[in-house]
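Below is one structure, written out as structure tokens; comments come after it.
One protein chain omitted, others in place.
Right after this comes chain A.
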Amino acid sequence: MNLSIRKISAIFELKIQSMFTNMSIMVAPILSIGFVLLMKIAMPSAVATGAYLLGMGLSFNNIMGGIMMGSYPLSEEKEKNTLRVLMTSSVSSVEFIIGSILPSLLITVIINIVLIPIAGVPVGKIDWPIYLLYTTVTALISIIIGYVIGIYSNSQMQAGNLSMPIMLLFTLTPMFQSFNKTIENIMSFTYPGMLNDFVLHSMTNNYNINFKDVSVLVIWLIVCLGIFIYAYSKNGLDSE
């Protein structure tokens, strides 16, 4: 396979421009910051601890945002009949995917970092390598899930309808896990639950990178990638 850096960077630029002209894609990152600020002001600091706020912000930005950033732009390209034009203008699917994942990932990672001071977590408390690794991998998993949704949607509306249940499940369940041991156990095997646990634990005691958490991440990444490759090989990006 021959990847062209020129074509990938053209797609990259296109996607950056589209992001700033299509606010629906930026809703989740903006919402995550807004929500954290609101909770910080509205809730007593005993409940809305830095860890709690950061966990919530990450779950909005990284999980919900990631899924939206994967699914919306792809389905928009299909709805507006531009994906087919790109593909018949010598862009390969892989170039398209790389060129459009990178800007989404970039924005998500930036917001993940910005959320730390906004949530009021001291920057020194963050174990940066692990934090960046975990948040980036979880963002990537979300974006891949978004792409699978995008493959099966032909319009942004459809992408929204398909994403909604998954996003709600992944973003809301961690909020209930403190009330129920079973939910907590199950959640610790999901990537959003694992991310939330990591944030909570790394603020209270020293978090040590461990086999279970890394396995959860790796397995989710591999499984989602597998589903994506399956969906792609059956339908292409543009199922007709």
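To be clear about the criterion, a contact is a pair of C-beta atoms (placed from the backbone, for glycine too) under 8 Å apart; a residue touches a chain by one contact, two chains touch by 3 or more; residues count from 1.
The rule is simple: contacts and distances are computed from a predicted model.
**Q** According to its UniProt record, what is the protein name of the omitted chain, chosen from "NADP-reducing hydrogenase subunit HndC", "Abc transporter, atp-binding protein", "Formate dehydrogenase gamma subunit" or "Cytochrome oxidase subunit III"?
**A** "Abc transporter, atp-binding protein"
**Q** Can you list where chain A touches the absent chain?
**A** Interface residues of chain A facing the absent chain: 6-7, 9-11, 13-14, 17-18, 21-22, 80-82, 84-92.
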